[in-house]
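Partial complex: the chains shown occupy the same locations as in the complete assembly.
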Amino acid sequence: MKKIIASLIVLAAVLLIKPAFAQTTDTIFTGAKATLSSYRALYYLDDADPKKIKGTLRNIDNALEDERLKGKLQVELVAFSDGVAVYDKSGPYEAALLALQKKGVILAQCSNTVRERHIDKATLYSFISYVPSGNGEIIIRQAEGWATIHP
Amino acid sequence: MKKIIASLIVLAAVLLIKPAFAQTTDTIFTGAKATLSSYRALYYLDDADPKKIKGTLRNIDNALEDERLKGKLQVELVAFSDGVAVYDKSGPYEAALLALQKKGVILAQCSNTVRERHIDKATLYSFISYVPSGNGEIIIRQAEGWATIHP
């Protein structure tokens, strides 16, 4: 009996010493587990910098191809402000966008930006969608439980 | 009977071929629907770049004016790090801030930034609020169900 109590005291001491959330070498962290049957993520893009645009499109593809999420992730990309550049017909992103759309990605453009900047919709790809405002879209999607990402 | 089975096979084939989340031309996507009675969004600003500041203030207004959210969106803006510039009395943002505050936007400044940078509060607008830390504010708000946006 004494032995059991002594063991319990040692155990309690160990538990107290060990920080609650520490990365210990005996339990290697390899990423969060995807235990749900479906996931949803909204990416938002408000920058015309080609590096930022290419990075965002590559990030979306990386998420779709992540072994943990493959086949159960729905993605929407919403562009606003300078981000409208991603949908400009004179730009270099058509192939990447079509490849993402083929994987089910919703491609959406903020109507506010189009109106404020007097952009002719004919200069943007015809295969995209329009939402009232990019910011409203972000807020509603988060309230619906979507993850939102701004690379 | 055979005809019905054949039809069902064709239907099943069509359903199998169609990607789960595709944007089809027959169901035009026009943005997420705002089905809730109220929405909450925290914008955070950590940049002194006038373009970024102006964009953030305009984004907040666009969200408040989004036809889907109008009258049911509560917004808070929290500034930290270089974002404190938005509240500097010597800056050009007073009118825009007061207009947003009139629409109910909470204007908050990170106290950590003020302390770390030895900023005299008298140099910031008197109509703003202070929170212990901007980052703590973001985390608590998300846990409360607020959307958070970093333009």
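Quick notes
We just call them A and B in the order they show up, numbering each chain from 1.
One rule holds in what follows: contacts are C-beta pairs under 8 Å (C-beta built on N, C-alpha and C of every residue); 3 or more make two chains touch, one makes a residue touch a chain.
Computed from a predicted model, the values in this text were never measured in an experiment.
Whole-complex tally (this structure file, single sequence, 2 chains shown): 3 copies.
The criterion applied here is as follows: only the chains that are shown with their structure count from here on.
With centres set at the average Cα position, the gap from chain A to chain B is 15 Å. Listing the residues of chain B that touch chain A in their complex gives 19-23, 28-34, 36, 39, 41, 55, 59-60, 62-63, 65-69, 73, 145, 147-151. Interface residues of chain A facing chain B in the complex, by the touch rule stated above, are 46, 74, 80-81, 101-108, 110, 112, 127, 129-144, 148, 150.
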